[in-house]
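Accompanying notes for the structure given below.
Only a single protein chain was left out; the remaining protein chains are all shown in position.
For reference, chains read A, B and C in written order, and residue numbers begin at 1 within each chain.
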């Protein structure tokens, strides 16, 4: 019997190695907060963190950045006045800023086996300096490569034992996209449901992209 | 009030011009059969038809090919013993064969504003002859370009007046992907539902991709 | 008679006037966020938010907040009847694939060729606050900019021959709404479409670094 549930957060995060690339979903909500706390406790170091933003002074992103576990942050924006902004200013954090749509698309490309793609986003800007570009149908485009994670930390509303997930309202955001882009996809879910409970046409993240699920009730 | 419903099939297909690129969804089911019949009646010529396959001797694809309206067929396979196969053999139909996953991805790229992408599919095969390739991370890849339609013909199970759609079971197939890839997306739906009836988290094709909807009860 | 500049809400209201029913619209942070407040409820305009919200509605009553529903500014919102949710990659299919009838962004500067600069005031701060602006700027059918005509400090014009700040995207702006005027982008540069009451062509040109054109 396939059963992707694990008993607790340490089991969910077991084996995450130093140097891993961690995809952390969420955008205002849908953040896997308990898993991020678990990663702080787990203690892996020299991590690369991929997230939509660098966060603020408190909250999951700030918390894990403050431990010094993260060497590099890949995200679409960093507030200068935030833990991430100050660590960068102090030379303690490497930053790679990626436009938000390109970030989502690079994650999807990793999940989809696309080896590279051309997008007009960011062409003719400072982000294009020193990068490969190409004019296609009269539009200047940047060549972008997939962004693959070793581990994705995912938030869900419901999960079944095959790892099928739903996400609630705008808490969906990066969750389905990051789930498909990592070698190990770990989910925290508010609710556990029996197999078959989620209507087959309304699974938001199919279990094929999910490896471990831990129940984190509200 | 936004209202994408049109009274009948001629109204749904009004304005389709000679030479148009027509995306026809479906794979065994989920084929917009009534719209295809309507396109035969409408009579636009010199069309390029994009579909998963060349069909058989009967059915929507064979029917429209048999009229001579279609100059070129872009699809993932053609049975030699079919209307499409015989028209090709007789020099009356141009063929472009695209691997099925690349076909889906090229359609999505058109919908997503991706200007080109690299995929290993088809590299090192006859389909790569004379084409641009590139080795990325040790894998030989083909450069593929978006496949945009002037018109997409779409099948749905339910539709509301904003054009939000659901598709039933495996009848989903190419429908959401082609809906996003055309300048004019025309839908035939089995059921009309009030706005708000489809749960917001379970819309399969958002109305933003849909322009006209015609009710075709079973 | 002296002219009366619009305040920020006034700019937002002026933009709202020009958005017809049925448009699918993304509003950036700053002045643009206020645009939806000025679209009457019976004119159906569908607002998109980058985090996957289609049909974003106004802020909820404080006792009706859904913690799972925010907009791209992470403010609590409601969902209109008929709205739906998609994931982030699909949300940017909408933004980048030409499916938005309109995106309204704030900006530091707009140039007469349609260049927009809205994410950094200097190259050395440039690598930090991009967000979704570059995606929206290249992807929408129409890009309107909402900003004050001149800077607060020295009164320098934001209506430029060439942008002095790092670009967000090149040649994409189709219209500019300021506190003083509405400008289109024509092949030969800025085209004045409207001015606030009491404004004269000479006074508007005086506050614009780029040459203005009249029809």
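Just so it is clear, a contact is a pair of C-beta atoms (placed from the backbone, for glycine too) under 8 Å apart; a residue touches a chain by one contact, two chains touch by 3 or more.
Remember, it's a predicted structure, so these values are computed and weren't measured experimentally.
K.L.:
I'd like the shown chains that the missing chain touches, ordered by label.
P.N.:
Displayed chains contacted by the hidden chain, ordered by label: A, B.
K.L.:
For a quick check of understanding: of B:48, B:69, B:175 or B:189, which residue touches the chain that isn't displayed?
P.N.:
In the complete complex, the chain left out is touched by residue B:175.
K.L.:
With the missing chain put back, one of B:87, B:107 or B:182 would touch it. Which one?
P.N.:
Of the listed residues, the one touching the omitted chain is B:107.
K.L.:
From the list B:38, B:60 or B:99, which touches the chain that is not on show?
P.N.:
B:99
K.L.:
Hey, which chain A residues sit against the chain that's not shown?
P.N.:
Residues in contact with the chain left out: 1-2, 108, 110-114, 160-162, 164, 180, 195-196, 198, 200-201, 203, 206-209.
K.L.:
Give me the chain B residues in contact with the hidden chain, please.
P.N.:
With respect to the unshown chain, the touching residues of chain B are 27-30, 52-53, 76-80, 85, 88, 95, 97-102, 104-105, 107-108, 119-127, 140, 157, 167-177, 204.
Just so we're on the same page, only the chains that are shown with their structure count from here on.
K.L.:
Could you run down the chains that neighbour chain B and chain C together?
P.N.:
In this structure, the chains that contact chain C and also chain B are A.
K.L.:
Going by the contact rule already set, what residues in chain C reach two or more other chains?
P.N.:
79, 85-86, 92, 96, 138-139
K.L.:
Which residues belonging to chain A are in contact with no fewer than two other chains?
P.N.:
105, 119-120, 167-169, 172, 204
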